[in-house]
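With one protein chain withheld, the remaining protein chains of the complex are depicted in position.
Then we have chain A:
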């Protein structure tokens, strides 16, 4: 079979000819694979035929495209409208992809909570043991003590302290506007935790102590465990003597723990005194403040907000801790004078 006569021969094959399939479906640019079967690699002449047929097909298609006024909606050929439609869609697609990429980059940069993920990698057993250890001072101060760098425990303790403060409001019989007091409670607790941690870190930075911000946050957070225990007990059992004992005992233990940890990481007498003095002062005073003055601040808030609307009965109920405090002080003064 020569090349020239091959074309004529394929027309008469039982499986059909190329020409029928190429020209019949005007919109279809697909060559029916069925017809490729017998010619694939079988003979060079048929390859040549395929090449010839394809060239003819292109010419036909070009004519068809030129002849058409309205291009296909799908833009399969390079008709003018087809080109614009397809190009427009591609451009829109590109813009969308670029916008999405930029937005996700910005989001990953600023709103990535995965930065905090390693600090929450704790087990319940670890949290429990750290809570108990926060009340147990360690005497080793020649070697830097290990301070756990996690944020789950401290965060939960701050929230627990908020809940206990609110519970305290309830048991002292105050009539409350829930919202403002909740805001004050949250502000106080978070303010203490974040503010005093930053302050201690700043002091540590000044005296060149080996402690990081995360560790101060963690240390002070776990120190709040003592506060939670004391407040939980004393809001339910209103004995001032009990409060003083617990304040010294539990407050003192947790302060000693924090102080020992800091001492082990600071060099020099004056820096140690400065750092540990500041921490113990702030820590103990905060507990005192929470028990006594917090009630007073809250009362002042209520007075300023509610003014003359307050019924007298409610005032009396709120002053109970104050009364006992004043009574204690008065009795002490009387005792001293009696001597």
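In this section, a residue touches a chain if its C-beta (ideal position, glycine included) is under 8 Å from a C-beta of that chain, and two chains touch if they have at least 3 such contacts; residues count from 1.
Definition applied: contacts and distances are computed from a predicted model.
Peer 1: When you check the chain that is not on display against UniProt, which of "Protein YIPF", "Phospholipid-transporting ATPase", "Signal peptidase complex catalytic subunit" or "Translation initiation factor eIF2B subunit alpha" does it turn out to be?
Peer 2: Per the UniProt record, that chain is "Protein YIPF".
Peer 1: Of A:60, A:182 or A:233, which residue touches the hidden chain?
Peer 2: The one listed residue touching the chain not shown is A:182.
Peer 1: Can you say which of A:60, A:122 or A:278 touches the chain missing from this structure?
Peer 2: For the chain that is not drawn, the touching residue is A:122.
Peer 1: Decide which residue listed in A:60, A:141 or A:166 touches the omitted chain of the complex.
Peer 2: Of these options, the touching residue for the absent chain is A:166.
Peer 1: Since one chain isn't shown, list which residues of chain A touch it in the complete complex.
Peer 2: 3, 25, 27-30, 32-34, 37, 40-42, 44-45, 47-48, 50-52, 73-74, 76, 113, 116-117, 119-124, 127, 152, 155-156, 159-160, 162-163, 166-167, 169-170, 175-180, 182-183, 306, 309
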